[in-house]
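Only a single protein chain was left out; the remaining protein chains are all shown in position.
And now, subunit A:
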Amino acid sequence: MKSEASDATHLDGNAAAGALSALFAVDITSAIARCSGCGQTGVFADTRLYVDAPGLVARCAGCDGVLMRVVTTPTDTYVDLRGLTYLKVPNE
């Protein structure tokens, strides 16, 4: 939602829904995510998503820290969640 420091090369977390649906049984884009860098907490759909990097990189809209990376090779997919303190999803 904040437009500071936005360079318009990013999309948002919605665009990761396909890749994440291939990995997780629940919709991660509507999950609540907490940034381990600055503590900003909000829906994953509002994160900044960079799709022009190798794979997908989701960054915090508050501090621009990396929240998640998803990289697919011909044989495997790597999911790096180092920037997330947690993901909160409803039980049903």
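In this section, a contact is a pair of C-beta atoms (placed from the backbone, for glycine too) under 8 Å apart; a residue touches a chain by one contact, two chains touch by 3 or more; residues count from 1.
Note that in this section contacts and distances are computed from a predicted model.
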Choices "Cytochrome c domain-containing protein", "ABC-type sugar transport system ATPase subunit", "Phosphocarrier protein HPr" or "Oxidoreductase" - which one is the UniProt name of the chain not shown: "Oxidoreductase"
Interface with the unshown chain - residue positions in subunit A: 1-3, 6, 8-15, 17-23, 25, 27, 29-30, 43-46, 50-52
